[in-house]
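Below is one structure, written out as structure tokens; the observations come after it.
Missing here: one protein chain of the complex. Every other protein chain is in place.
Our next item is subunit A:
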């Protein structure tokens, strides 16, 4: 479905200002920062061929092992660049100031990345996992010819949506739809042939959607995003890689809020745990407010840089805002429940 929204996602980019870490500076004066436009759906190591020329004359002798940090936090290169930005910058910083290192890879924290192959296989493994979630098996990815897999990856690397759109049907990913999107697509003038096939084949009652949730939990309420404290380490972020599951039911439409709350049932929403005290239904409004304060609350959900209205139908979000490996990455800022 190469529509407006998908094009918007593929064209999304983040201006980066990359500073060479001072311990890697062997020239005088120190080189100025490099300015690079990073595709949101891409990965930081893919930018290295564009960045290295700026700094190569300043580097000390030795072999490169390249990594990036933001305010001292080493960046996980296997997370799409746009997701890193949405998650680590509560108040978006433009350009985004990152530091590049050519030595001293923190291999106790980051898995190694020794070239484009590593990034490609991370992508392919995520794609397999997503296909497993959606289709129930990953045989289509496994059976793809070597050259098709290469071409698919190249289309992602180059941000070439046209090439990607020609290749992705070979993956035969089942469509993700609930009653809302099914009715929407039936009423549209051109019903895709794929949808009809899936309707017959997709008798699956329970549908699963690949989701990666990155959750930042803050203890106090805040007025502005710039008041949100900075992240010191990845331990400040909770990562959940688990699919959203739902039953295809007549008349049922899931919102983004429903999806997020179902992935974090103990943390926010109706089922959130409150203190051990009993709450009776006859409580007056003051008590009820107290209850609300005790539950966690979604303050912000960002997908592809967009601050989402939580009432948007989830199927629309998935179909339009997912990454090329078919995962929906959601950065969430939550006010922690008061326990």
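The rule is short, and it goes like this: a contact is a pair of C-beta atoms (placed from the backbone, for glycine too) under 8 Å apart; a residue touches a chain by one contact, two chains touch by 3 or more; residues count from 1.
By definition in this document, contacts and distances are computed from a predicted model.
Between the listed names "Serine/threonine-protein phosphatase 2A 55 kDa regulatory subunit B", "Ubiquitin-like-conjugating enzyme ATG10", "Exosome complex component RRP43" or "Auxin-responsive protein", the UniProt record for the complex's undisplayed chain reads "Ubiquitin-like-conjugating enzyme ATG10".
Checked against the hidden chain, the listed residues A:62, A:112 or A:229 yield one contact partner: A:112.
Note on the undisplayed chain: of the listed residues A:243, A:305 or A:324, the one touching it is A:243. When you scan A:48, A:167, A:231 or A:264 for touch with the missing chain, the hit is A:264.
One chain of the complex is left out; on subunit A, the residues touching it are 76, 78, 107-112, 121, 124-125, 128-129, 132-133, 138, 142, 210, 215, 217, 233-235, 238-243, 264-267, 273, 336.
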